[in-house]
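The complex appears here without one of its protein chains, the remainder shown in place.
The block that comes next holds chain A.
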Amino acid sequence: MEEENDTRKVNNSFLRDHNYATEADIISTVEFNSTGELLATGDKGGRVVVFQREQESKTQPQRRGEYNVYSTFQSHEPEFDYLKSLEIEEKINKIKWLPQQNAAYFLLSTNDKTVKLWKISERDKRPEGYNLKDEDGRIRDPATITSLRVPVLQPMDLMVEATARRVFSNAHTYHINSISVNSDLQTFISTDDLRVNLWNLEITDRSFSILISSCFPSTGSPSQLFSFLCDKTRRLLVSINFEEPEDPSTRSFFSEIISSISDVKFSHNGRYLMTRDYLTVKVWDLQMENKPLETYQVHDYLRGKLCSLYENDCIFDKFECVWNGSDSVIMTGSYNNFFRMFDRNTKRDVTLEASRENSKPRAILKPRKVCVGGKRRKDEISVDSLDFSKKILHTTWHPHENIIAVAATNNLYIFQDKVN
């Protein structure tokens, strides 16, 4: 797929010219809303930035619906749990949009311990002409009021406000790793490593809890990260029994870590499940639990480097994966700011890079290649030159168009399909 691209940066303009990233600006989650009109990002500093797509204008057809900042707010603050002497990070782990029901937008954002429901609404009018107070808000002296008037709504510059409508807290012993909204629009679930909580959006002081009791791996079988999702048909997938028998010939010290699942996504049509482990992406048929339909190698050249990846902690990186709107292409990130796309029908795959040097607006991304053998061709990059500090963990795909958002540390890249 050829692409033109359009870069947006999340960090302040002061930092734009400098090549370092403050840790607070590192993007920790990205999510389109259900229409693709809005794109939300959360960062390590607890902030949420929402981008809105420009209405396509006839006068400037080449500016095909770019995304601009719509709202920025501080969702979570760092907290301290005095009982356990633990700091609770403000990093936003997940954002999920609620389907739109009225003029306002609602999203759920969560850190390790607390889920919050935010309402994002526009205000473009304000009442003016009060009787009892003047324009500055000061109370008028009643003796000076000689006539009665009705306040009138006057237009003002568009203001986008975010208000926290609900706070769902104190329900997780361990760290919340995902949230998922039910299609009934009344309930959602939050999960940590051992517990699933089912909440009603209106009720913040209690939730239904499911405790996972049998997920510890027995000796010899791979460990699994259990993520819980409500799919379109409202089935709660209680546990992932999808497990491929391990090949004993490839067993190493790190077999369990690399087979541990870092992300799970249902397909849009609800028939397939995609799982991401450290080296592969697998597509499963929901009816078939014992082996995947398709397995795609993301960066198999890392298999020989697992020991050093263990030492520098990279082996614990949790990559996400994502379907396109028609479930024909899947995408996931890798190191060196590379991300990979796999076409399930043509079986072709491509490696692309999200970097400033390659990302002039409307430039077409060039496919990249990692050289595994001895002879390195001119454009290839060798495995040892890969920058493991530049990892693309979070990516998302527009629900029905070919627009993707890719988070590379503290930068957000938005790529679109080429316009002919």
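What we mean here is this: a contact is a pair of C-beta atoms (placed from the backbone, for glycine too) under 8 Å apart; a residue touches a chain by one contact, two chains touch by 3 or more; residues count from 1.
As a convention for this text, contacts and distances are computed from a predicted model.
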Omitted chain per UniProt, picking from "Lysosomal transcription factor, NCU-G1", "NAD-dependent epimerase/dehydratase domain-containing protein", "EF-hand domain-containing protein" or "Immediate early response 2", is "Immediate early response 2"
Options A:156, A:307 or A:364, residue touching the unrepresented chain: A:307
So one chain is hidden, and I want to know which residue out of A:255, A:336 or A:395 touches that hidden chain in the complete assembly. A:255
Given A:160, A:194 or A:210, the one touching the chain that is not displayed: A:194
Which chain A residues touch the hidden chain? 81, 84, 86-89, 91, 112, 173-175, 177, 192-194, 214, 216-217, 219, 223, 225, 252-257, 260, 307, 310-311, 313, 316
